[in-house]
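Removed: one protein chain of the complex. Kept in place: all other protein chains.
Then we have chain A:
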Amino acid sequence: MMADIFRKASRGFSPCLRRFSDFRVTKQSLESPSTPLSEQASLYVHWPYCLRRCTYCNFNKYIPKGNNEEIMAKCLQMETETLLQLSQVSCITSVFFGGGTPSLAHPSTIAKILETVSKKVTLSDEAEVTLEVNPTPVGRAKLKDFHHAGVNRFSIGVQSLQDNDLKSLGRDHSSLEALQTLEEAKRLCPSSVSVDIMFGRPEQTVESWSSELSDMLRVCDDHVSLYQLTLERGTQLFKQVHGGQIHMPTEDTTAEMYQAARETLQQHGFQQYEVSNFARNNSESRHNLSYWKGEQYIGVGPGAHGRFVPLGEGGVAREARTQTLEPDVWIREVQQRGHGTRRRIQLGHLELLEEVLVMGMRMTKGINHKNWELFSPELSLHEIFGASLNFQELQQSGQLILDDRGLRCSWKGLALLDSILPILLVELDRQIFPKSAS
């Protein structure tokens, strides 16, 4: 309780920024089960620019040309407003600034966007507002202002503590700089800092990984995101590997690295709550949890994705929406009609359930019956999966658990989730549309 109050007091107050309405004390109220799904959403804002492209990256990111900052900021605000209006949500539960490199944006841009949100809907002080940070000295220097602007959680892309690895991955910071950024972030937002680290890097061994992880755990805060480096077509790393200049660790090695990491983190008091995410002291990312729980989210910015019901247009079904990829084109569209939505696809009942299933199973707690019921009031998890022989096989071999809490993977099942999901999807299809030919 006291920690909460201290935390609130330590946030700077600035005029024309967030409105401090009621002080909600408990975090739980934001996820009150009585709130229907379509009344609230989380907000994702995409800042598309980076100074360089890392060799492994295939995200929607661009090198900025000229001074797009102002226009981009304006357009982000405009699209935020338009889509909030369209969704008719009364409350935004969390905000996530991703990219690209959002820490390249001006803190005032962040502030303006948050202000746009609070003017239109309820944005509680308790709402988690995360900013992804590239840990260069420049980024570090801006942290304080970001915090003043309303950011209360930082996600730092450390990736590796080996300087030569950072170089060959095309990163533009050293490990020392990353650690310094981490320190500053912890100072500003204690217990609200996450670090991203990568395993399965070229030339990495299980031993070097284990020791690197231990080093990291000595200095990090309460949240760790652990990602396996994957080769994506069209990236420079892909070309290098296929050209034979770089060697990736074998599948067996990376499988071992993952298992070793899970165990190490557990030993250090971290609770794995999702395939790649680990937290202690209740510092789970509420924003990301909202994806995995199937809640609505609004995506703003070039290439952003959203899932919400456009009540403002009289819509009744949840839509999968994508904003235009290219920043320049996106900017034009936002200026012309208020938003740059490129694709909208209505999700049918089955498709929605499929998404809830696939996302939910990524959490170690899996899908609980109450949450499933929100999406599938007619058919429970037991009714859908209980009788299937394939499903029972998975239970018997210890990959899956279905009990009175809900459906989830076991420790070992989680590592094989993508082998399990197609089986579950076949069963789900069968039960929802028993006679359909597909």
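Keep this in mind: a contact is a pair of C-beta atoms (placed from the backbone, for glycine too) under 8 Å apart; a residue touches a chain by one contact, two chains touch by 3 or more; residues count from 1.
Criterion: contacts and distances are computed from a predicted model.
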Candidate names "AP-2 complex subunit alpha", "Tubulin delta chain", "Neuronal-specific septin-3" or "GTP binding elongation factor GUF1"; UniProt protein name, chain not shown: "GTP binding elongation factor GUF1"
Selected residue (touches chain absent from view) among A:Leu37, A:Ile71, A:Val138 or A:Met359: A:Met359
Touching the absent chain when the full complex is considered, from A:Cys91, A:Leu374 or A:Leu425: A:Leu425
Contact residue for the chain not shown (choose from A:Val138, A:Val241 or A:Leu416): A:Leu416
Chain A residues touching the omitted chain (full complex): 44, 226-228, 230, 251-252, 254-256, 258-259, 275-276, 288, 291-292, 297, 299, 303-307, 320, 322, 351, 354-355, 358-359, 362, 393, 397, 399, 414-419, 421-423, 425-426, 429, 437-438
